[in-house]
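If you scroll down you'll find the structure; I have some questions about it.
Complex shown without one protein chain; remaining protein chains in place.
After this line comes chain A, so read on.
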Amino acid sequence: MDNSICQGYEDKIQSLEEEIKLLAEKYEDSQQESTFFSDEEILMSIKSFQREFQGGSKGHESLSDLKAQLESLETDLSFLMKFTGIQFTSHSKKTVEKTRNRTVRKHRLSGNCHSLSFQLEFQLLEMQNKESVSAVITDLSIIMEPVEDSDVSKFVSSIEEHGNLLTFFRSLSSYAEWYEHRRCTFLHFK
């Protein structure tokens, strides 16, 4: 008799639980994205954490875990930057839209590759389909320095038009090496 009413409540419960999960994630994303701690603040935190939990207590374990995790991540990051030649100097993102299957984030990224520096802004749309997550870049804008070459400007415009971020980075490495090589050659002859 009340089966449909019960079903109605059960559906409502499920939709509320999903909404709560999404809101909690939104809150955490926003907290993460609007905060910034400098390297000194990080070091100070590690020191104060160590003082608080001098040896043997449960807190000490979690500190060691966090420290180990951070070190491992930073080692990987520094390896990648050295290996690819792409040094990122700053990165910030802001979640613009978040639903069950779709997340849109705005990214700001700056860095350099040898003596070329770049500043990027783009939107990244991630969508959850049945088995995987798809990622699409839109609204890409690139500022490069130095810009002497009209060829480089044309290249950058074409990249921006098609959202070709991957091609940008792959070409950046080889162009930067060539540019550096040329610069050193000219210096040699001065």
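Worth pointing out:
In this section, a contact is a pair of C-beta atoms (placed from the backbone, for glycine too) under 8 Å apart; a residue touches a chain by one contact, two chains touch by 3 or more; residues count from 1.
Assume contacts and distances are computed from a predicted model.
Considering only "beta-N-acetylhexosaminidase", "CheY-like superfamily", "histidine--tRNA ligase" or "Centromere protein O", the record for the omitted chain gives "Centromere protein O", by its UniProt protein name.
Checked against the hidden chain, the listed residues A:30, A:99, A:115 or A:157 yield one contact partner: A:30. Of the residues in chain A, those that touch the hidden partner chain are 1-2, 5-6, 9-10, 12-13, 16-17, 19-20, 23-24, 26-27, 30-37, 41-42, 45-46, 48-49, 52, 62-63, 66-67, 69-70, 73-77, 79-80, 83-84, 86, 88, 91-93, 107, 109, 124, 134-138, 140, 162-167, 169-170, 173-174.
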